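Mind looking over this structure? Questions follow.
A protein chain is absent from this complex, but the other protein chains hold their places.
Moving on to chain A:
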């Protein structure tokens, strides 16, 4: 037996040595590939493997606000108008557009010869059906456009008629979230309530296959007709340079990291922020930091202690926003202290009005405001979830901050689906923490919408919204927005934007090139180099 044991231990030692030798060899061979490859050479075709962090509930871009839907659907569907990286409106399926002098009629000339993936030519009837469906599905669109309707003028011209002049109609049509993708009329006519079942658009990639919980495959659309303009963000020329994009659903963050490290995927979404330094120092991979939104503490203004304006002001005065952001995101690359309710990157609308009321961290003044408020020591319920770690971590720091100024706090930790349902019940919570992604217009800011959870049904706030909407010019609208933001920080405090935050995606820089990012990954004009 001892002999056998000796043999066994020899075998194990040999195996260990062999593995160590192979570890050495594998990294050597990597180095060789790099030096041999030298300058990256563009390869035509091939499969691009992208690891996404969640399966989209649907690929119908008109009904869902989820990020996964937007990220995939933007490669399949196109809109009349799009945004360039400076958030300026540019034509896409529309060749040109024109607004009447009274601001009530918008005319869109369509590009001719654009074909859907089913071979049919896109004409006015498809655009009218798509846009009118979108107006009924997207509350934001309906809010901005009001009771507008699209009508066919001729085969290649459509008109949008609205009841009263309003700003930002074109920005909303070009918005990237829950976007107005154009689909064939027949598909819309036959669509069930929970989204279209036939995925047919006009984009550079056509839908091929969806294996639930595994992957969504799109392929190059050979008859794609690009715009004759240089590529710029979502605007300009689009060209599918790979044969297929396979969006693989990989819900576990460490698995996505493992896959991108070994080259199983060329792109991986949402890598855990702890791995940022590791990725940055790698020569094979590059991080893409992207603005995800504003971390926000939303008050319940319909019921409970936070109906008291003074109490909301006390919270805003007392908290240290930086501490909350550090607690939530750790690395300072992942947050930005900024009070703009529209983001710094959105040059057209950004303002720092009311910044003196942001990140005050004045505990004494907060206590003073607290004593002036009607707060009687009730326990405040903060609704949060561990499905998004930053939400939970920031809630923990907020709890401490609030306790420092003498407010009792209880965290109500639930799963994400429960949170979205519970927050619609005003009796169930006092505050919740979430992130809001950028919107095209200030009037679309969700936590300022009187119908959104938190219910900021303040008369003055609504007046501002109406004044911005019906302003005579963009300049007037901007001036009103500045006033509105100042009022929101100084007096009404419907919510506290704690700060901007970023997430990061990773791509293998020596295997692909041409990929860009604007409110999501852009994978047309992207080619494989290996």
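The working rule: a contact is a pair of C-beta atoms (placed from the backbone, for glycine too) under 8 Å apart; a residue touches a chain by one contact, two chains touch by 3 or more; residues count from 1.
In this section, contacts and distances are computed from a predicted model.
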| request: Mind telling me which option in "histidine kinase", "AIM24 family protein", "ABC transporter permease" or "Sodium:proton antiporter" is what UniProt lists for the chain we can't see? | output: "ABC transporter permease"
| note | Missing-chain contact, candidates A:47, A:163, A:194 or A:209, resolves to A:194
| field | Contact residue for the chain not shown (choose from A:47, A:223 or A:252) | value | A:252
| Taking the entire complex into account, which one of A:57, A:113 or A:374 touches the absent chain? | A:57
| note | Touching the hidden chain, out of A:161, A:422 or A:530, is A:422
| query | Which residue numbers on chain A touch the omitted chain? | reply | 1, 19, 22-23, 26, 55, 57-58, 63-67, 69, 137, 139, 177-178, 193-195, 197, 211-214, 248-252, 254-255, 258-259, 261-262, 264, 387, 414-422, 424, 434, 436-437, 446, 449, 451-453
